[in-house]
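In this view, the complex is presented without one of its protein chains, the others remaining in place.
On to chain A.
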Amino acid sequence: MTTATAIVPGLTMERRSTFWLRFSRNRSGVIAAAYLVLLTAVAFGAPLIAPYDPLEQTLAAINQQPSAAHWLGTDDIGRDILSRMMYGARVSLIAGVASVGLSLLIALPLGLVSGYVKGPLDTVIMRFADAVQTLPALVLALTISAVLGPGLRNATIALAVVFLPTFLRLIRGQVLAVREETYIEASRSIGTPTFDIIRHRVLHNIASPLIVQAAVTMGFALLAEAALSFLGLGVQPPSPSWGRMLSSSYTYVYTAGWQIFIPGVAIALTVLALNVLADALRDSLGREIRTS
């Protein structure tokens, strides 16, 4: 940043551009972001670019090895794996984004109020978070999915509930630290309404750790969705999903072993990308502090 000022004296740099400047210097972060953008494009452009219908069965060509016609081969009932991967990416991404989004939607107002106002409301909210957290994440997700019934929507809701305590805790903890800062006191001393202080002055200061946590959690959501689908509680057949594909190829691990690696590698890569992105965001988003 100091270099930037030196190059263009008198010109003020916006915080946003500092962020991009720092982020663009982080090579692995850029690669991860590019991969995720590409994946999103492929997932949502699947109807246009997928070579085959993901549901079309060709029983004459089952468990075929990768070839020019089927770049990633075919599965146990002769469906094109590449096409199914493309459509499946959509499920994974939706599950990741929607579950984290839903969780944040609930956790953000609750956590902000809990941390800022404190008192009995805080106790109630945090004891609820404690209760949810006593249960192992995946077991809880499984139970909720089982109760609500299988399907992508219910799996997403289940995951959102599982993530809730983590977000609540993170938000509340950050708010507790920020609310004691002199600048919040200063905001109060000029007569800013409490609601504006929470929504504006506090929220902006806790945004960075939250964004990072959201990216990490998306990785976990992706894995959890795959696990739920693998166990038959997520996306229902014949719709393609990475977790589903993992479980069906599992049966043929000795006869068509390459199949299991395709969704496996895709899941691993995507989770890795999300984690690398989270790291890069953390490094670039850090609150501006004066370096002497």
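Here is the rule we go by: a residue touches a chain if its C-beta (ideal position, glycine included) is under 8 Å from a C-beta of that chain, and two chains touch if they have at least 3 such contacts; residues count from 1.
One rule holds in what follows: contacts and distances are computed from a predicted model.
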Check: Which listed name, "ABC transporter ATP-binding protein", "Beta-ACP synthase", "Molybdopterin-dependent oxidoreductase" or "Cytochrome aa3 quinol oxidase subunit III", is the one UniProt assigns to the chain that has been left out?
Finding: "ABC transporter ATP-binding protein"
Item checked: Absent-chain contact - pick from A:D53, A:D130 or A:E185 -> A:E185
Checklist line | Residue of A:P193, A:P238 or A:G257 in touch with the missing chain, whole complex considered | finding: A:P193
Next item on the list: Write the list of chain A residues that the hidden chain touches.
Entry: 10-12, 14-15, 181-193, 201, 204-205, 207, 287-290
